[in-house]
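Note that one protein chain of the assembly has been removed; the remaining protein chains are unaltered in position.
Moving on, here comes chain A:
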Amino acid sequence: MAKESSASSSNSITKYQFTLSDESKERILKVLDYSKTIAHYGFIPFVLYLGWSATSNKPSILSLLSPFPSA
């Protein structure tokens, strides 16, 4: 009787709990890690792209990249 009640209570807990396998946990962590890296290295190219697309005469990538004045 006591065994039954404990089993039913554990069942009710698992009903509302979202359990993740270790594999999927690892996968999520990896995806988060990759997205962080993409945001880190992709932000500056994104800023450059916005600057390129906003200008009507579409300057060359080199002139956008270079901080030195082009002659």
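Methods note: contacts are C-beta pairs under 8 Å (C-beta built on N, C-alpha and C of every residue); 3 or more make two chains touch, one makes a residue touch a chain; residues count from 1.
Keep in mind that, in the parts below, contacts and distances are computed from a predicted model.
**Student:** If you had to name the missing chain as UniProt does, which of "Cleavage and polyadenylation specificity factor subunit 3-II", "Mitochondrial distribution and morphology protein 10", "Beta-Casp domain-containing protein" or "Probable Vacuolar protein sorting-associated protein 21" would it be?
**Tutor:** Listed in its UniProt record, the absent chain's protein name reads "Mitochondrial distribution and morphology protein 10".
**Student:** In the complete complex, the non-displayed chain touches which residues of chain A?
**Tutor:** 36, 39-41, 43-44, 46-48, 50-52, 54-55, 59, 63-69
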